[in-house]
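Excluded from the complex is one protein chain; the other protein chains are retained at their positions.
Chain naming follows the written order as A, B, C, D, E, F, G, H and I, and within any one chain the residues start at number 1.
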Amino acid sequence: MEFLVSIEVRLPPDMDPAARETVLAGETTRGQELMKAGVIVRIWRVPGRLANVAIWQAANATELHELLTSLPVWPYAQIEVTALATHPLEADSIV
Amino acid sequence: MEFLVSIEVRLPPDMDPAARETVLAGETTRGQELMKAGVIVRIWRVPGRLANVAIWQAANATELHELLTSLPVWPYAQIEVTALATHPLEADSIV
Amino acid sequence: MEFLVSIEVRLPPDMDPAARETVLAGETTRGQELMKAGVIVRIWRVPGRLANVAIWQAANATELHELLTSLPVWPYAQIEVTALATHPLEADSIV
Amino acid sequence: MEFLVSIEVRLPPDMDPAARETVLAGETTRGQELMKAGVIVRIWRVPGRLANVAIWQAANATELHELLTSLPVWPYAQIEVTALATHPLEADSIV
Amino acid sequence: MEFLVSIEVRLPPDMDPAARETVLAGETTRGQELMKAGVIVRIWRVPGRLANVAIWQAANATELHELLTSLPVWPYAQIEVTALATHPLEADSIV
Amino acid sequence: MEFLVSIEVRLPPDMDPAARETVLAGETTRGQELMKAGVIVRIWRVPGRLANVAIWQAANATELHELLTSLPVWPYAQIEVTALATHPLEADSIV
Amino acid sequence: MEFLVSIEVRLPPDMDPAARETVLAGETTRGQELMKAGVIVRIWRVPGRLANVAIWQAANATELHELLTSLPVWPYAQIEVTALATHPLEADSIV
Amino acid sequence: MEFLVSIEVRLPPDMDPAARETVLAGETTRGQELMKAGVIVRIWRVPGRLANVAIWQAANATELHELLTSLPVWPYAQIEVTALATHPLEADSIV
Amino acid sequence: MEFLVSIEVRLPPDMDPAARETVLAGETTRGQELMKAGVIVRIWRVPGRLANVAIWQAANATELHELLTSLPVWPYAQIEVTALATHPLEADSIV
Partner (left out) sequence: MEFLVSIEVRLPPDMDPAARETVLAGETTRGQELMKAGVIVRIWRVPGRLANVAIWQAANATELHELLTSLPVWPYAQIEVTALATHPLEADSIV
């Protein structure tokens, strides 16, 4: 099942630079793992913001929650999830 | 998988009374079917409004969409869906 | 009487880790008590957020307020309450 | 139990004048009954709008819903309900 | 003249406990004075929040502002004021 | 006592032109009366909209409501009222 | 360049059934063309609503506007467009 | 003085096609006049909507209002105006 | 040209009392200057808030911006500006 996930990260402006680097580097590593595993199907940057929208693949919302909370930026993130249904245009294209 | 579904129905005030009756009677019948089938797990009336909040059980968002569009009030409804994850307190209580 | 209660917890990112653990551990304990007592009827995690939606059973809003303020996360929580009426579909199913 | 209820009425500008009169006259009659019965504890007009805020007394949200739907303006009304808890200042004053 | 006043208090989670106690104790004392003086006509707790809605009686908005700023929680409060007009149902009941 | 009043008028695009003229001409006449009477203290057009913001003078919200409902556009208007308190800068300037 | 496009369709409940069918059938045909052309990259149904979210590929916003207004449902649609930037995780995966 | 003006046009879906054509053709003619006169400095289409954002030049808000209400689409338009101040970067570039 | 300006000031609750006094005293002095100069035409307190609404007179938005940023509370203020056009009722009254 696919989900549309919007993530906006709000790192405090006065955050320790080293801590900031650690979080962002960890985020890249974890993101790469999730892409290789097929969990993050597609991901885009929202221009001008430390934010992204992405398509996530998970068995259900419970698994999705575990995956989202595995992100190093999670304590700093505002996350919105929309459950997605198959659209007839894609169902047709499968035939 | 469970979903929190909010449905607000807006029947036009000048709707033909017979058509209104037909829609609402059909809604009751369809609602009873969905409750017996275990699709609507719980349902509550929002006081003062032709609206309800309910817990729906469906395999995924695609099946949920088919179920929601089977409601006779669907053309008049404003529907909001939130995918729900298992909460640790309920997971614990299973043990 | 049942209430739909949405709770979003905002722990400061720079919160002392031990204090954070204490609050969250206390929350689990209190939550288990409230479930055993039948106060929390059902509870779900909102995916991607330190948030939940739940059905609470209380005699009235005054008792509900006392129960909600007994949660260790209360000073950090944003809480929304909706009073719920019995829906005809559930009233029918009782007969 | 008391509820804060906001009611905004939107009668269509092209509504038949006689029908409009009937609805508004019926509303006054029903409102007087509910005040005499102690259901509407206090009621105020929101200046400039066909709207009011009021304190309603009902056993619970189910009874409140039945009372609100008994209003002749109900099909034209937008209604918001807030469940109210006893405030310590009023609890103290009872002692 | 009566006003509907909503007050939400946001005390910082890391506020000094003694200072917090002082503010809240002062609030109770001031609240009792305002109730005895007939300024606060009715007051309710919004369940789950450090918030209340109340009916305030004041000669006009200028006097109301002075009364509201006399509250010890004022520096921490978010306040919304709605001016209330007499509703015909209450005007009738006076006759 | 003064009030900040925002009025937005929504005349249906398919309104009968003569009826439209009657409403708008009546509005001008009534507006002139209210200005001469000192009820409308100042009034401005919101650019690009059939809307205005104005300062109204009335004994209280009840009188204000009667004045606002005397406007011919009232059935088509969306009205927002803010009660205004005297600002110290104006109080000082009186001295 | 890719765009996130949300489309919500509001067909009037009293729309002529044949006209409704014509619009929706034309929408399917046009959607299939746009998918085959690689314009609509991915598309999902928002559960419970006559709405979808999709990823559109277009040279720029001008071309996107022409493509969106070619949809038969366009006169009934509420459309939101978000320009998307390449996310580093996808840029990396290209390497 | 320059203003940022957002205009969204909502033509009723069941509008008479000839009337629709007349309005839109008149809009193009009037727009061309306003561009030649230097009133509309720049204008863009918001993709997917019958909407535009533009920079308007007018002596003040009163003149702007007269210009905006001269548009044939005005009775169908939702208009938002933001007064713009000179930015130091443009002031500098003049030197 | 006149502008409707809403200013809400958010002084941090833990602000140094002396600094707070300095800002607020400076604000009063600057406000008195602006009133004497005819820049602030009228000003009102929004009851219950450290906020005001006022009518400002300035040649244009650029001058208005300079005047607003001359306020000592500016770094703590949330400011909303609405450009105002002359209303026909005031234009008429000039004749």
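The rule we apply is simple: a residue touches a chain if its C-beta (ideal position, glycine included) is under 8 Å from a C-beta of that chain, and two chains touch if they have at least 3 such contacts.
Here the structure is a predicted model, which is why all the values come from computation and not from measurement.
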{"item": "In subunit G, positions touching the absent partner", "value": "1, 3, 60-62, 64-65, 81-86"}
{"item": "Absent-chain interface as seen on subunit A, which is shown", "value": "11, 13-14, 45-49"}
{"item": "Residue numbers in subunit H that touch the chain omitted from display", "value": "2, 4, 28, 31-32, 35, 40, 42-47, 52-55, 82-90, 92-93"}
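Simple rule for what comes next: only the chains that are shown with their structure count from here on.
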{"item": "Candidate from B-C, D-F or A-G with the same interface as B-D, over half of contact pairs in common", "value": "D-F"}
{"item": "CA centroid of subunit C to CA centroid of subunit H, Å", "value": "50"}
{"item": "Rounded Å distance, subunit D centre to subunit I centre (Cα mean)", "value": "39"}
{"item": "In subunit F, residues with contacts to at least two other chains", "value": "3, 45-47, 61-62, 64-65, 81-86"}
{"item": "Interchain contacts (touch definition) - all pairs", "value": "A-B, A-C, A-G, B-C, B-D, B-G, C-D, C-E, D-E, D-F, E-F, E-I, F-H, F-I, G-H, H-I"}
